[in-house]
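One protein chain omitted, others in place.
For clarity, chains are labelled A and B in written order, and residue numbers in each chain start from 1.
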Amino acid sequence: MLAAAHRERGYLDPETVEGIARELRIPAAEAWEAATSQHEFRFEPGLPARGCAGVACAIQPGWREPTLPAGCLFTCFAPPASGDERPFPPDMVRRAGPLLASWECGWAGFERARSLGPQAALEELAASGLRGRGGAYFPAAAKWRAALRHGAPLALVMNGEEGEPGVFKDRALLCLRPERVVEGLAIAMEVLRPAVTIAFINGSADPAAEAFERALADSPVAGQVLVYRGAGGYVLGEETALLNAIEGRRAVPRPRPPLPVDAGLFGMPTVVNNVETFASVSVIFRQGAAAFRSFGTSEAPGTRLLSLSGRVARPGIYEVALGTRLSDVLEEAGAPPAERTALLCGGPSGGFLPAAMADVATLPGRYHPTGAMLGAGGVVVLEAPGDIRRAALTMAAFNAEQSCGKCTPCREGAPLLFEQLSAGETSDIDELAEVVQAASLCGLGQMATGPVRSALAFWPEVFR
Amino acid sequence: METKTWTTCPFCGVGCGIVVHTRDGRIAWVDDDPANLSSRGMLCVKGRFGTTFVQHPDRLTTPLIRRGGEFVPATWDEALDLIAERLPAFRGRFGSFASAKATNEDAFVQQKFVRLIMGTNNIDHCTRLCHSPSVEAMLDQLGSGATSNSYSDYEEASCLVLVGCDPGSNHPVIASRMRKAVDEFGTRLVVVNPKRIDMAERADIFLQPLPGTDVALFNGMARAILDEGLEDRAFIAGRTEGFEAWRAAVLERTVEEYAAVCGVGAAELREAARLYAAPPPRRGLPPGERPGSCLAWGMGITQHAHGTDNARALINLALLTGQLGRPGCGISPLRGQNNVQGCGDAGCIPDSLPGYQPYAGDVAAIFEEAWGAGIPREPGIKATDMVERIAAGDIRAMYIVGENPLLSEPNLAHAEALFRQLDFLVVQDLFLHETAQLADVVLPACSFAEKDGTFTNSERRVQRVRPAIPPVGASRPDWAIIADLARRMAPGAGIDPRQFAYGSAAEVFAEMARLTPQLRGISYERLDREGGIQWPCPNPDHPGTRFLYADRFPRGLGKFVPVRQAEPAAELPDSAYPLVLNTGRVLYHWHGGTITRRVQALVEQMPEVPVAIHPDDAAKLGIDEGVEVVVRSRRGRLTGKAVITDAVREGSVFVPFVKLQGSAANFLTNNAYDEPSRIPEYKVCAVRVEKKRPRPVGAIGAPPTASRGR
Partner (left out) sequence: MRVDGQEVEPAGTILDAVLALGISLPHLCKDDNLPAIGACRTCLVEADGRVVAACHTPAAGVEEVLTASERAVRLRRAVLRLTARMHGPRPDVEGGPRSAELWAAYGEHGLEQPAYPRRARDTFDTSSPFFHFDEQACILCGRCVAACQGLQHIGAIGIAGTGTHARVTPGAGVAFAASICTACGSCVAACPTHALRPAPSSRDGVRFERATEG
């Protein structure tokens, strides 16, 4: 309701939120904290259109040193971004594999899952070895089993918030191959038999949401999925914050335990998977676990989408088998010579890496201990050292701005990291980074130091 | 020096645990007590911020004796000797009010004094003014006058029906537990109230009936339940009697006809009936358990000229649906004062001995043996009648403990005239209030914060009261004062003074527990070890009782009693007094305000009597928000501040009965009574409202004069 009111008027004011609270019979303070915890809502009319402060835009000419607030508009493949989102351009798919292959009509994967029955289907999923594509790579079958173990009504949530600068692959999937995502979700519903299924799609990603809803309407699960539009930003990548947002609460992470698979949405065991994970599920049930395993490694099978942006000749989506050398992808994308090039791998939670060190396999885990990682597959190509200061400050500002404000280390520490980096006062940064990393409540806070640490580790001179 | 004392809140009947922090002998902070079984760490504004009244400079610090129209400070010996000398002459024409704010021990000693020394059962307390119709109806139909369930049942219910009560203002912690049920477990909520109370915001069904049409409303719900076959036939067959005759009475009208009488929609009435009889299960209801409904009501049911009929209609509903005797259901008359349950339990009622035991042979004999003398076996005079019968000379002397009838009686001007006719009046209290100002002797009593004892809350939980500060001035605990007086009078009455030789509150409680089967298993030692215990607790190994009526009713079968809607009220609006006055309470003041007027922050929060009026009525009368208005009835008037709100029905005004700046609703209310219970009709009378015309300051709502014109 908040999202609808925001869409209608362009901003929210206390009176509107109070009215919604009355209608929902909840206290105004609770509605207000829910509304104001969503980064992308505005609370006054007539603000100028938001500019993007993502890294790919930051390295464009005319860029100003970032100040707070900072955000991303998620069209990193075609900077500088501005205005409303447009449908993902098909020509930005630079390399397609099973996930982005054209859709063959019908719901064969879903039919197969149905004929197998939930038990056998779950075994098929386990045999595929699929790991979650949100960035944490948790085995999907194990997550589903953990939720089913309770025998209680459960909730299924598709996380399509995609709030990480430099990543646009969910938008690509939803716009170009929405049926595949819908089929994966339908298969999950067949296996998990959830009491409620929610597809959560970023509040700005209208073209993606519209394509998804169209595909849903023609699917076997039409009418059984609630589509939620949020405005929550990066923190919703943390699944408990996403659940709070869906429940209409302040969108901040919950302490763990309990894990969502034990007590998630409204206390129900809850499975949260990423858009790309569901698309992979569709591939598995159409082509079989063995075919899925023919890509990638035995530990990390399948393909995944890399989002390339920045200083490359051919930015866009590259669907690669897991384990593909990152340097090979860069070469295909037309990156400049390695000695003048740096990479931001894994966005605000990842880190910078000299391109000379890019001869690494695209596998879960860190590429380098200072932060660079595969994560959700975002790779921004930069000129080194020319872009490093801008890019690092952009990410530090983003982490400070996108902190939900719940826990002290992230809320207080992330802005200090930005301030100190910006001012070139780096003496205290190690201690500060240690506490933010070790003490923050959620993974986003814990990993927020990567861009700062890695930039300082490889290019300390640019911050003096 | 700093101390912490675990004790029980002295305000409403919820009975929250509080931890009183003192610094250098003064209350510095009141904390909640998460370990308390009734409040679980919750508190409201009065418990948290309202207890500083105990150290207000207005506290009485010494006995006062009236000499030549003036109060003169006296010693305890002087005061008690004077009373001991005067009172015997009034045997047979004596009455006493006990206090539902004092402890069980205070109440027990007082009733023993009245019965044994004064030889009369003329003892009563404020339950007469609040829940006597509920008690009357419940005793008759079920055999016990107590709340059947526990607060935890509100959280386990699948439906809550709140009738004529405003827990958000008057029982805030119960309201919190009910909100928890609604918010966390999806419990359905039905609110029936002529005023749109806060809880109505969360309600699934909110019915706003015309004042005084409650019987029609509940008969209408019963009719709807019968129409849809939602009654609990097994319960009716196995546990009740009188069903057919009652059913015939209910079937005299249709749901639509009942709804029309009440001015509510028939569809809403049916839905409310469905939710009460067969609610959808709440979240987390154990599999196989029947979804329960709790029925809670307040003064909106009882304070009517047919209050007992209202209560009967509700009890009939509970019997019809079998919503009794399981977890998550039950009936709750919400108690207004901290110890209104205990004061009745202790025997401060005219028609039974402690523990609601009858005067009949065997029981009275047990008391007589224990007390070593005969006790009167005729029921005494009820509180409201004691006041009315002053005029006839039946009551010539009164001993009033912790009550201020000249704020709480209806039609105050009339009541004051009666009190002035008394020959001898003793008032024992914390403050020199309106009634005390008419007394011959005023005795300073300790507050809850200065004494040992126990309170019994609305869920029958007996909880400890412990001293946090030293007694203020020369004040003494009520039980100790009365025991001292009784020892002085005992020889003259032929009683052994050792009957009143209590060395401590614990000794008083021990005697009460011995003589009262429902309390027999409870002792201070157990309360200190285990926390509060819910009666019945018949022996020391018994854990206490969470809900009543699991297998049987105390009277055997539950009894249906046919009731029919009578005239809505004794006084209805007419052209001279076109509006209906509804009275009640507000969160920031407690009852008449004798206590809360002495808490500065509470007075700051609400300095004047608010007069709530519907926008349409206000427009007709040309009244704007916040202006001073005068409310007049045939009996008196008050001034207050207009609050324009559609929370009240058109044609109604709502005024809390707290007295602020000389204005009190009970100058307006009608001394018409419900016959079985003798409760006054506080809830309905005819008034008119007008803008206050400028007049010399002080001419309006003049307080009762301090000197007694005799």
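Quick note on the criterion: contacts are C-beta pairs under 8 Å (C-beta built on N, C-alpha and C of every residue); 3 or more make two chains touch, one makes a residue touch a chain.
All of these numbers come straight from a predicted model, not from anything done at the bench.
*Asks:* Which of the visible chains would the unseen chain be in contact with across the whole complex?
*Replies:* Answer for the hidden chain's contacts among shown chains: A, B.
*Asks:* For the chain left out of this view, which of B:E388, B:E434 or B:D617 touches it?
*Replies:* Spelled out, the listed residue whose C-beta touches the missing chain is B:E434.
*Asks:* Of the listed residues B:K195, B:R520 or B:R597, which contacts the missing chain in the full complex?
*Replies:* B:R597
*Asks:* I'm checking contacts with the chain that's been left out. Which of B:F53, B:W297, B:Y399 or B:W590 qualifies?
*Replies:* B:F53
*Asks:* If the hidden chain were put back, which of B:P34, B:G92, B:P543 or B:G626 would touch it?
*Replies:* B:P34
*Asks:* Spell out, residue by residue, where the missing chain touches chain A.
*Replies:* 14-15, 17-18, 21, 26-37, 39, 235, 250, 253-257, 400-409, 411-416, 431-432, 434-435, 438-441
*Asks:* In the complete complex, the non-displayed chain touches which residues of chain B?
*Replies:* Touch with the absent chain occurs at residues 21, 26-29, 31-32, 34, 41-45, 48-49, 52-58, 168, 172, 176, 179-180, 183, 198, 431-434, 437, 587-588, 597-605, 659, 662, 703-704, 706.
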